[in-house]
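One structure, pasted below without further comment.
Every protein chain but one is kept in place in this view of the complex.
Now for chain A:
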Amino acid sequence: MHGVSALTTTTALTAVLVLVASWLLIGALGLVQSNRIGWVARTLFPLGALIALGVAGLGVVSLTTGFAAQTGVLAFGLPDMPFHVRLDALSGFFLLLLGSAGAGISIFAAGYFREGEGTAPGLLCLQYHVFLASMALVVLADDAYLFMVAWETMALSSYFLVTTQHRIPEIQRAGFLYLLMAHVGALALLLCFGVLHGGSWLMTFDSMRAATLSPAWAAAAFLLALFGFGAKAGLVPLHVWLPEAHPAAPSPVSAMMSGLMLKVAVYGMLRISFDLLHAGPWWWGMLTLAVGLGTALFGAVFAAVQTDMKRLLAYSSIENIGLIFAALGLALLCYAFDMRLLAALALAAALLHALNHALFKSLLFLATGSVLHATHERSLGKLGGLIRRMPWVATLALVGTLSLAGLPPLNGFVSEWLLLQAFLSTPSIPHAFTNMIVPLGAAVVALTAALAGYVMVKFYGVIFLGQPREPSLMQAHDAGWLERVGLAWLALGCILIGVFPQAALDAIAGVTQTLLGTTIQRGPTPWWIAPVAQAQASYNGLWLLLGMAGVIAMMFVLVRRMYHGRVRRVPPWNCGYPELTPRMQDTAEGFGQPIRHMFGPFFRIEREVPSPDDQAPRYRIQIDDRFWHGLYLPLARIVGWLADALSMLQRGRLAIYLLYSFLTLIVLLVFVL
């Protein structure tokens, strides 16, 4: 214990910075022998995973009670504008998230990356670790300058990772769209920081905390932050890049982007809205809540109709980010009415869900990576029955699937339960209409959670259950041991948080204490939580687990001992058809059809149905996003038109170009005169 306290007082921040620097070093070492897969993948990536564990550990240290924020000044940056860093509870929590999920992804990546897939392995290693390090730096930054540098490094390194297979035109397009949206978002953030300094022109977060902004400017800063971080997190209608870019990347990168990078955007939103702007009027929370709920529902509905397994997960990420932002909005709303406990509950739900999503979404993306390597198929229509060929991946993916579906005793349930608890207390908000409308959000959350369950049944059922839809699937092989370790690490995280939720909530208590000045109630034991009052609502993960295990064990024993006890493998009942082929199974399209029908107005559907007497019947359906056609394409047309108008200036004659500068000079001189 003495060692830990010594660490907290002097060196936690230094240690984190050393670890981040060694990530960069590992990346650079990748270039030494950039084509030797043994060196890059089997040596450097596991080292990176170890460092990630260290980062997570230091994050935990900074979350312990009594840890005061540590600040430091780095010897880098511009003259008179050095980089400031700071480690407090909020950054500590996100370091924990980054490190714990990052460790699993890195171990998996060690077994995943092969030779001859686009970018050379060494270069990939560099981009990968720069990406990790830049995310850690965003979280540690204590001035707008370092924040933006790290933020843009994060965007650029992830762009290069997305376009690993840069020869495929679709991936080029996805990468470009991602880069474009990242830049639009970064511009908004730059403007936001321009507002936040409040006339002092100092870029440190300390001076921004101290700045007093008029309500209008504070609102402008908040809206810019919501836009900028929303573009990175994938809030509707800024989400269009996400379902394109996440599937285009190699699976470990998809996992990092979905699991980690989106959370960095959540971090930024928390840092600016709570820490720098000290929260604001109630409509900030209302707006964030509305956008978050809309995003959640949108993501869930679109995930239900996807036929590509990685696109499905990407839409599911949109849904989860929506839930996190809804919880964040609720926290802002309650804080504005000075309902501290309720705000702390909503914030805890947001943070816990961010951590959970980092774990289970990474797990699922990595599992799709294993499936992809084993079968070379991404389309759900060509998978199936893999539970027999890939038992390890199937079992571990099941944990992630159940977590995402929000089933107890796993972690997804805990955070959604907390969010619903927070919503159920909202009728006590002292504001007319708000206290009537906000509780309806609980219904949207419940609907979203139900749809997420539906999506996960589809995801797991179509990939792993049933019969293989293609003969080539019979050759599928299970994942290697490194991949299994990575998956198992993440699955273990899902189970542990689900069973011992109080441990995670204890970590979060440090954050709510710093941001809101209060924490939720502590449960009586590590596995028993009661956030508001034990009499009102409580959840006991361990008992639930034991109960479920007991029921399963009892059923097993009953079937084996009391019933006939023989296991028979026979063909299923086939309704009297002469034969059953794998193509007669329910397909991804078929499974999603009810949702497509119910939520018809959400989609832009192009469908080709064959006529009854068609000799070679073909059924084709394309489901598009209305935002793309209704918002982005018109916007792109306007930009193109403006660019055409401006290109009139380009005449190709040197004399005219010189004339431009001459006239500019004269006009400026007249201006001086």
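One rule holds in what follows: a contact is a pair of C-beta atoms (placed from the backbone, for glycine too) under 8 Å apart; a residue touches a chain by one contact, two chains touch by 3 or more; residues count from 1.
Criterion: contacts and distances are computed from a predicted model.
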{"item": "Which of \"Formate hydrogenlyase\", \"Sugar ABC transporter ATP-binding protein\", \"Stage V sporulation protein AC\" or \"Carbon-monoxide dehydrogenase small subunit\" matches, in UniProt, the chain that is not displayed", "value": "\"Formate hydrogenlyase\""}
{"item": "In chain A, positions touching the absent partner", "value": "650-655, 658-659, 662, 665-666, 669, 672-673"}
